[in-house]
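For this view, one protein chain was removed and the others were kept in their places.
Showing chain A:
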Amino acid sequence: MNDRPELFRGNRIFLSCIYWAFVLYVFVPLILMILMGFKDSKFIGFPIRSWTLDWYKGVFDNTEVLSTFGYSIAIAVLSTLISVIVGTWIAVLLEGRKFLGRSVMFGMTVLPALVPGIISAIAFRIYARYLGIEPGMGAIVWAHAVHNVPFVVLVVMARLSTLPKSQIEAARDLGADPLVSFIRITLPYLVPAILGASIFCLLLSFDDFVRSFFLGGYEPTLPVLIFAKLRSGMSPEINAIATVALILTAAIGIWAERFTRRMNKES
């Protein structure tokens, strides 16, 4: 346990101070935000004299807010499906093969992850108009999918590189052609990576503002709706919406963490 040498005297105390400062920095704003959603007044700020659940009732009674949640989730699911299929495909093409231009192909695949959101959003907007794609769900899904492909490629390639060659050879030896051995051996091996990448894509898409804002039509996604509401002033209603979104994403994150841990234990 204690076999790591101390960097300097008081190192441990110093490190734990930094750690707790970090925890406060992350959680205090979130806790404040959550608390304000229960305040029985239109103005954000202390002191909170009386508490209410009205803001939450408002969120669940407001069909606009609810449909925005649904819209964001639909976009996240669709774009994730596309990224996972395309990304896995590219990973399988690139991993473990040597061919001319492989590194160029790999570089171009990863590039979308590095282009600043605002720039790719504007580029998408112009390109979409040029192609005659209307702003709206299709355009957002397309932009999210393209943006998320690199993450899928990286995660799936990493997993694929650990698949022993003998696994595929054994499948072939037992009568499986290349396609059957891919479906029955390679794909099951990739499931944990694909699931992990999917969760990441879902959260990235659900959270995205810039692309959704530039490529959206009249219907707002959740981040765009929150932004629009902010422009007409802070209100505990926004805190309530944000808290619901926070609980939703945290739940997915925790479930994914436990699930992948179980998968890792099994294999």
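Note that contacts are C-beta pairs under 8 Å (C-beta built on N, C-alpha and C of every residue); 3 or more make two chains touch, one makes a residue touch a chain; residues count from 1.
As a working rule, contacts and distances are computed from a predicted model.
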According to its UniProt record, the missing chain among "Spermidine/putrescine import ATP-binding protein PotA", "Cytochrome c oxidase subunit 3", "NADH-quinone oxidoreductase subunit C" or "Carbon-phosphorus lyase complex subunit PhnI" is "Spermidine/putrescine import ATP-binding protein PotA"
Missing-chain contact among A:I34, A:V77, A:I133 or A:A176 belongs to A:A176
Considering the complete complex, of A:W89, A:Y189, A:F209 or A:F259, the missing chain is touched by A:Y189
Chain A residues touching the chain left out here are 164, 166-167, 169-177, 180, 184-185, 188-189, 266-267
